[in-house]
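Report on one structure; see the data block that follows.
Note that one protein chain is taken out, while the other chains of the complex remain in position.
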Amino acid sequence: MTQVLTKYDKYVTAFQSLERSQAAREPQWVRDIRQRALSRFSELGFPTARRGNENWKYTNVGPVANANFEYAFGASRDGEKAIELRGIAPWGQDWVNLVFLNGRYSEVLSTKPSSAYAARVTNLADAFLRDGEVLEKHLARHATFDDDGFTALNTSFLRDGAFIHIPEGESVQAPIHLIFIATGSDRPSASHPRTLIVTGKHSKATIIESYIALSPAPYFNNAVTEIVVGDQAQIEHYRLLLDNTEAFHIGTSQVYQGQDSKFTSTIFAKGAALGRNNIHVLLDAPGSSCVLNGLYMTSGTQHMDNYINIDHAKPHAFSRLNYKGILDGKSRAVFGGIVVVRPGAIKTDARQSDKNLLLSRDAEVNSKPSLLIFADDVKCGHGATAGHIDGDSIFYMRSRGLDIDTASRLLIYGFAREIIDTVQVEPLRVYLEKLFLGALPSFKLLFGERA
Amino acid sequence: MNKVQERSQEVLAIRNLHVSVGEAEIIKGLNLTVNPGEVHAIMGPNGSGKSTLVNALAGKPQYVVTKGEVLYEGMNLLAMLPEVRAREGVFLAFQYPLELPGVRTWQFLKSAVDAVRTHRSLKELSVREFDRLLTEKIKIAEIDSELTKRSLNEGFSGGEKKRNEILQMLVLDPKLALLDETDSGLDIDALKIVAQGVNQFRGPSKAIVLVTHYQRILNYITPDYVHVLMEGRIVKTGGRELALELEEKGYDWIREASGVARE
Partner (left out) sequence: MTQSNAVTTKKVISRTSGIQESDYRWGFVTDVEADVAPKGLNEDIVRLISHKKGEPQWMLEWRLKAYRHWLKLNAEEPKWANIHYPAIDYQDIHYYSAPVSKAGPQSMDAVDPELVEAFNKLGIPLQEQKRLAGVAVDAVFDSVSVATTYQETLEKQGIIFCSMSEAIKKHPELVRKYLGSVVPYSDNFFATLNSAVFSDGSFAYIPPGVRCPIELMTYFRINQADSGQFERTLIIADKGSYVSYLEGCTAPMRKSHQLHAAVVELIALDNAEIKYSTLQNWYPGDKEGKGGVYNFVTKRGKALGKSSKISWTQVETGSAITWKYPSVILQGDNSVGEFYSVALVNHYQQADTGTKMTHIGKNTRSTIVAKGISAGHGNNTYRGLVKIMPSADNARNFTQCDSLLIGDKCGAHTVPYIEVRNPTASMAHEATTSKVNDDQLFYLQQRGIAFDEANYMIINGFCRGIFKELPFEFAMEASQLLRVSLEGTVG
């Protein structure tokens, strides 16, 4: 019998070799999930913008599908010790850091909390052995892979990543920082980091995920995070996409919210040749609320796609979405926002806004903020804008003596600041201010304006 | 006589000015001379060109000067970029001050003061010096100092925005202040505060051009001259009493007397 070679065979081969070498220590249920995910991925493949696939209408993942990424799980870890975290990532004196190199946990670089620490913060491989019960209940239960090829692929390679468990009633003061570092290698590598965050009733925590590159070499980051926000819990989540400009980054956050819970997500995206930020929030209980903020700044030929789905499944839930983009060069930004209000989800209060600043003739914005509403007693709205810096605002500042360049920088920064100012963690905000302020694109005079 | 006045007696000399916005000519041959220490009120019906005049003087890009000249302290004002006009001492208090989200008032004002001082070959103010200056002027403009920590004009009430314009004028310390209906939309208390700020600013070396729709503000800021602007030209000039007469009789009598056709 001749075996039919499909284009996904390389993934199957990588899967099998890992399964042989690593699987023995892992529980059977994990191996089952991986196996199911792999067969689902083989069926689904990577998404295409073919007819009817509205979720990928403006983003072509062909470059990811066609590239020959090597799964870097077993890559050499020489030089690990030489990495100085403080120089490459936001840093806080009291933060708990878990570091992953090419998707694999680095014991050397991480600072796990002591046993007296209120929460459990560890790597998944460790958690498989010691936190089986919580894991089995939640892992891959929220980020399902039935209809999403990237999540299916991530789940096929689900072996390492982060596990955070905040027990009921615990309030964790210091932020927990998960740092995913692509070290770079001769051959383009792929990693599929996985994070599970489970927070108990009345708990409180701040979690930061940073994705960082140490070299300009191309790689593929396919990260999936599952977050369970317990009843009355308050969780702040930050995600920094600071990949290099050759990278492909597909990031998915799947959030489940309990009663009266509060979830805040803030995304900062600056890197990646092709970036996709998926956030899916399921407001599955009355009184739950989420605030999703995002700031992305692109230049060159970067492509950044934010796809945010807020699912109001139960009554009396609240959601706010506020995304902003600054586009320069020939870059392209895509925004797809969906607010769904399911039948019976009355007293829903939802509002989404996507604003884009275009700084160059060749930049492009595609925005699709949808509302799908099946309940009557609701208050929903959305707004989207795209355009250049306002000429009247520039004139106002010039009439106070500022030159065009300074005026436009202040305005662009002012545009970005609305998102940066929402950051509650002081060292992180300072880091972001520097990062974004230092990289503001220069202003160019465009059609219709005279010096 | 000081040195500036030696160079030129007038702060502002406008000769046969024509200004167009888009296809339409709004200012059609306007002449006006303003000397140091003087306050000129410009009144006129809606659409007569009052706002166009002050915006053109400040250099707003959409306002195109097609003819005529404007000398500011003997210099060709029209050749200067808007920011250079500001640094030379021309200040426009906007009729509708813009909201600049994310741009903090404090930071904005500090940058502006630094730009103006650098232009005048003065050294930049330290944060402490600037704070002292700001605190002093805030008292005059009677602004809640918390406002300076917020985004410029964002969420400010109408009165707060106008007082913020006066604050900026006091901080930047120009020579020529162009006030574009700074009195409109103010209640009597706010109006008094604005007038108080302007009177504080008034002085032998300063010149003020005050565009207004109502003579009410002239009860608090006594003008040296009142001009009536119609159809893009100054058609009548008088003293304080002219404003009162306008309030009583409207504009039609001037229209008739000066032969300006009704649109």
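Every chain is named by a letter (A and B) in the order it is written, and numbering of its residues begins at 1.
Here is the rule we use: a contact is a pair of C-beta atoms (placed from the backbone, for glycine too) under 8 Å apart; a residue touches a chain by one contact, two chains touch by 3 or more.
Keep in mind it's a predicted model, so treat the numbers as computed, not measured.
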Checklist outcome for this item: Contact partners of the omitted chain among those displayed are A
Next on the checklist: Considering the complete complex, identify which of A:67, A:108 or A:372 is in touch with the unshown chain.
Outcome noted: A:372
Checklist entry - For the chain left off this view, which of A:363, A:397, A:416 or A:440 is in contact with it? => result A:363
Checklist outcome for this item: For chain A, residues touching the missing partner are 51-52, 54, 343-344, 346, 356, 358-388, 446-448
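FYI, only the chains that are shown with their structure count from here on.
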Next on the checklist: Please tell me the distance, in whole Å, between the geometric centres of chain A and chain B computed from their C-alpha atoms.
Outcome noted: 50
Checklist outcome for this item: The answer for chain B against chain A in the complex is residues 58-61, 81-83, 85-87, 91-92, 94, 97-98, 100-104, 107-109, 111-112, 115-116, 119, 151, 168, 172
Checklist entry - Which residues of chain A touch chain B in the complex? => result 390-393, 395-404, 406-407, 410-411, 413-418, 421, 449-451
